[in-house]
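Note that one protein chain of the assembly has been removed; the remaining protein chains are unaltered in position.
Up next is subunit A:
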Amino acid sequence: MNGLRGLLAEFAAGDEVLAAARAARLAGYVALEVYSPCPVEGVAEVLAFRTRLPRVTFVAGLLGGAAIFLFQVWVHAIEWHLNIGGRRALAAPAFIVPTFEITILSAALLTAFAMLWRNGLPRLHHPLFAVPAFARASQDRFFLFIGAGDPRFHAGHVRAFLESLAPLEVHDVPR
């Protein structure tokens, strides 16, 4: 099975691929992936996948905000104190605006970068793109993928199993 990365079953609707993923999960396959042109509700639960991205947003916002606040304190109270009519150097309320803005900016940028990084993007080439039918994964077809890395993977058995789910077609994914 060295020439095979996995098998890909093609479906016409989101509900069908969801049912197929559930069946594959029940059959004991673990190296599963679903490819779809839009999010399919419930698929992430079937694949037992959870993202921790919100933590990135929270921590990035917190650190960015703290950094710019302390930076302003340093600039105005320590590094370059200007005496303007005796006003206090550490004017915390006036520091709120940049603090707020940098909180939002760092949270947004790091969330976006973390999303791309965890998704392994950018990666312009991928073995899946070698399957001609996969071009419709971004348009109107839904795919269930069982990888050759699965401990229970056997090309003949997996193909028979996928055929039993009544897909439109089953494709080989070359390595």
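Keep in mind that, in the parts below, a contact is a pair of C-beta atoms (placed from the backbone, for glycine too) under 8 Å apart; a residue touches a chain by one contact, two chains touch by 3 or more; residues count from 1.
Basically, contacts and distances are computed from a predicted model.
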Listed names "Heavy-metal-associated domain-containing protein", "Polysulfide reductase NrfD", "ABC transporter permease" or "TIGR02186 family protein", with the criterion being the UniProt name of the chain not displayed: "Polysulfide reductase NrfD"
Identified contact with the non-displayed chain, of A:3, A:39 or A:86: A:39
Residue ranges of subunit A at the interface with the undisplayed chain: 12-16, 33-41, 43-44, 47, 49-51, 53-54, 57, 61, 71-72, 75-76, 79-80, 82, 91, 94-95, 97-98, 100-102, 104-105, 107-109, 111-112, 114-116, 118-119, 121-126, 128, 135-140, 168
